[in-house]
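Questions regarding the structure given below will be posed in turn.
One chain of protein is taken out of this complex; the other chains stay put.
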Amino acid sequence: MPANELGERLRVTIVGESHGRLVGAVLDGVPAGLELSEGDVQPMLDLRRPGRAPQSTPRRESDRVEILTGVYRGRTTGAPILLWIPNEDVDSSPYEGPPVPRPGHADYTAWIKYGGYNDPRGGGRFSGRLTAAIVAAGAIALKLLRTVLGVEVLAYTLEIGGVRARGDLTLDEIRRRYEDPLRCPDPEAARRMSDAIERARAAGDTLGGVVEAIALGVPPGLGEPIIDTLDGDLAKAIFAIPGVKGVEFGAGFAAARLRGSENNDQYVVEGGRVRTITNNSGGILGGISNGMPIVLRAAFKPVSSIHIPQRSVRLDTMEEVTLTVRGRHDVCVVPRAVPVVEAVVGIVLADHALRSGAIPSVLR
Amino acid sequence: MPANELGERLRVTIVGESHGRLVGAVLDGVPAGLELSEGDVQPMLDLRRPGRAPQSTPRRESDRVEILTGVYRGRTTGAPILLWIPNEDVDSSPYEGPPVPRPGHADYTAWIKYGGYNDPRGGGRFSGRLTAAIVAAGAIALKLLRTVLGVEVLAYTLEIGGVRARGDLTLDEIRRRYEDPLRCPDPEAARRMSDAIERARAAGDTLGGVVEAIALGVPPGLGEPIIDTLDGDLAKAIFAIPGVKGVEFGAGFAAARLRGSENNDQYVVEGGRVRTITNNSGGILGGISNGMPIVLRAAFKPVSSIHIPQRSVRLDTMEEVTLTVRGRHDVCVVPRAVPVVEAVVGIVLADHALRSGAIPSVLR
Amino acid sequence: MPANELGERLRVTIVGESHGRLVGAVLDGVPAGLELSEGDVQPMLDLRRPGRAPQSTPRRESDRVEILTGVYRGRTTGAPILLWIPNEDVDSSPYEGPPVPRPGHADYTAWIKYGGYNDPRGGGRFSGRLTAAIVAAGAIALKLLRTVLGVEVLAYTLEIGGVRARGDLTLDEIRRRYEDPLRCPDPEAARRMSDAIERARAAGDTLGGVVEAIALGVPPGLGEPIIDTLDGDLAKAIFAIPGVKGVEFGAGFAAARLRGSENNDQYVVEGGRVRTITNNSGGILGGISNGMPIVLRAAFKPVSSIHIPQRSVRLDTMEEVTLTVRGRHDVCVVPRAVPVVEAVVGIVLADHALRSGAIPSVLR
Partner (left out) sequence: MPANELGERLRVTIVGESHGRLVGAVLDGVPAGLELSEGDVQPMLDLRRPGRAPQSTPRRESDRVEILTGVYRGRTTGAPILLWIPNEDVDSSPYEGPPVPRPGHADYTAWIKYGGYNDPRGGGRFSGRLTAAIVAAGAIALKLLRTVLGVEVLAYTLEIGGVRARGDLTLDEIRRRYEDPLRCPDPEAARRMSDAIERARAAGDTLGGVVEAIALGVPPGLGEPIIDTLDGDLAKAIFAIPGVKGVEFGAGFAAARLRGSENNDQYVVEGGRVRTITNNSGGILGGISNGMPIVLRAAFKPVSSIHIPQRSVRLDTMEEVTLTVRGRHDVCVVPRAVPVVEAVVGIVLADHALRSGAIPSVLR
């Protein structure tokens, strides 16, 4: 019962807490023979760090990752890889005091589940800080996919605060997503998103949004139906990112309003290979990749920490109280979630590529 | 690597094919001591059967379930329970001939993945027929939840072909969902859905829709973050239902457009228990149930089998061809998916109730 | 938590009870494309049947296996394979009456664990009858190993009632093991074993013994240390056979009395391949096969059902009683365990061959 483990054949175990000594991950199942150093991981971690962008938390972490095991002479050995990212800029003072759950956070459910023994500082296990470990693990999975199969995973900010990027973005535009602090490849939309964030911040409030991810070059045949489907495993993994409230593939919820004749992706031969004219399926049919781009979207709720008084309950006395959340927080996490979504997609795709044999156990 | 297994502590393995001898399920992990007979399973299976409703396939299956193992003197023994539902009304003639994948179906991806050895008759493993086995297993999970914890799971048709039920349905109205052939508790919407189905049928076309599920009485504390979250496991399981393209919880995708102050569910004390004023979270925070109703929605794409010519490719020769799908099919599966969604939700909730200890290993 | 499942990549789930309607197995993970019919399974099942040999139970089962799912046009499809062996010759009358555990059987522990709800008839889930399902599943695993890798698994009776076969048996002699009713390839030892069985029967008593298994042609590299070792997984699986009390590999317990210089298997090159001069390791080093024959031995305790009065306790009243076991039983199960050990070894080896990629997901 792997409560903290993602993947079957490539397995990522996430350790650590927001205000503890570290966050980290164990990757088991990476094939032997992959060239690997911290230099393969650090750049992606840096993309997740709170930047100087106005929507970001003032917490400053250098996020220096170290690879502690599983690599010898610059290559993976087939042994588990332990990744370590120390926590540095910790201020736990806002989390002392009686147990008053912050609305929208996991404080209440964690308190119930763990009998009050959970580490509440900074959200403990439920903090977005844990996604640093996911990103570090994902960077390795993505390198594996890229090196062995030529797979490319591109996530970007599709929507923030109701402002949506253009629907006709080209791949080249999307590839430049990290040039924008909001990770939105549509500059006009990015400007309006930025304004919306500014207005929310001024009101002590927060925003949500939608991240879209596209995986190119995924070979057909990944996915293990009828339960370990590729879409099901991607969805489950995406829900491990704090704040996600919905996941859809291809046409997604809009497909529910199409007719079969509109939604079906018809087949043609192109360059000697079977492909579909449209991609309403998002690259997955029957839980198995069909060789077209995998397309998914994840809906993020607005950040739960707002600077507006809210009603809550003191759990040890059952008194109703008014709570004003302190601590340092993002106004909108969607931009920082972009590399996290890429990481999660990379882990799941690499797991399934290993399961199906598309990636071998040893790289020779 | 349980490709065909759902759940950790309560584990459902799905066997069978659409046109083979049977579909069935093995349930492992049901506590010893639960009263159980076919009479607990058959009624729910009957709700999934294609009725005389106009949207349904003409395939006629009596769907008589038998419990073959794991029960002794009318009670579960703790041993695996094998459920068997014979296939009776099989006509495989439309599935003979060269391999030409039907758009929207899993034909192409299955052919690729299994090297052409998959059973193509009626979609084989990828047929909606397999959901009969899921419903049978789910009926037992739901009985367990109901008996031990008083949990009630209510799914219903929220939307078909763009027609949406009223947003203010009462629980009493929803409890009468099965009185309507479309499983929609809003009679006015049901009428318009029915018209939409009639129009689609007349055009040889098909419709999709949305099923909403509500689980009442779920104790707080179910879910095993940070990976085996309750929402993640529910989502993964829902994607095992053929045709699902999106899953959302509570406010779902709409939450991405709310501000934190609108979306946060504030806490109050009611009847000595903590509860939230609103339920935008859909009863899950940080991957753990909070004691409020679990609310989720699943988007179903339109049925892939349409009576309109489509482009496809003959896979053994790579010729482009025009295909007109034969076989017997539903115009819209959403009404028949309603008990399937209930079953899936029941299996996942029972699994997590066992994992957390809320349901014991032996019922005494 | 797969309480009734054996294997990761090839997964066998065992269903049924001794006196229920059937025993059976679900095999998940068999590659698509393997030719398969009942004719591949029945002969091995027949080897496990109680014969006319004097040590065997008088229970008469025809043990006709049916393959119900997962095969299409004579080949596996990649879907789970459901095997069914109906129970026919059931007489449950000795198992009615108050709960008085038979010494040596699982009656007491099952009663405790399942709160008295377990099926006690014929030992229920704990009966040797369940090994029929293991043998059926194993026959398929062994065919897979033989067909794809040329692996051959040979088990035989090494010892019964203290009588041990010669230590210098040739492979050719061992290959004729099934010509002897006791499955002992040393005719002189077999005669003395037979005498020992006769004496035990006359005394209303029972015997145990040792089965040795040899697997030839196993490629080097199977096993997933440091936990899912090949020897560890074999040992665990062997302990699933009723009556096993010890497992050893190669020199086994005797190795504990050797010096390193005696026990170490030194390396040479033979026919262009690395091999060891001796095989004290039993073909496994560090949990990984080394290309030499896998050699293991399993110790079976004497059959627990004896016709001699024994002390026991009536569990519902806690009265001490004297019990004389009724029912139909073997005097010594070792001969019938021989194909069971082969089956178990086959399942574990096939599982690891799939895990390491030595057997592919699809046979082309």
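Labels A, B and C are assigned to the chains in the order they are written; within every chain, residues are numbered from 1.
In this section, contacts are C-beta pairs under 8 Å (C-beta built on N, C-alpha and C of every residue); 3 or more make two chains touch, one makes a residue touch a chain.
The structure displayed is predicted, hence computed values, not measured ones.
Among C:T109, C:T170 or C:T324, the one in contact with the hidden chain is C:T109. Touch with the chain that is not drawn comes from one residue among C:R75, C:R125 or C:R183, which is C:R125. The chain not displayed touches subunit C at residues 1-6, 8-9, 14, 101, 103-106, 108-110, 112-113, 125-126, 130, 159, 161-162, 200, 203, 205-210, 220-221, 223-229, 231-233, 235-240, 242, 244-253, 255-269, 272, 274, 276-277, 280-282, 284-291, 299-306, 308, 310-313, 315, 318-320, 355-356. Contact between subunit A and the absent chain runs through residues 1-5, 8-9, 11, 13-17, 20-22, 24, 26, 28-29, 32-33, 68-70, 72, 75-80, 82, 113-115, 117-119, 121, 124-125, 362-364.
Although one chain is not drawn, its touching partners on subunit B can still be listed: residues 1, 356-357, 360-361.
By our rule, only the chains that are shown with their structure count from here on.
Among the chains, the centre nearest to the mean of all shown protein C-alpha atoms is found for B. One finds 26 Å separating the Cα centroids of subunit A and subunit B. The distance from the centre of subunit A to the centre of subunit C, with each centre set as the mean of the Cα atoms, comes to 46 Å. Once the centre of each chain is set as its mean CA position, subunit B and subunit C turn out to be 39 Å apart. Residues of subunit B in contact with at least two other chains: 1-5, 8-9, 14, 113, 125.
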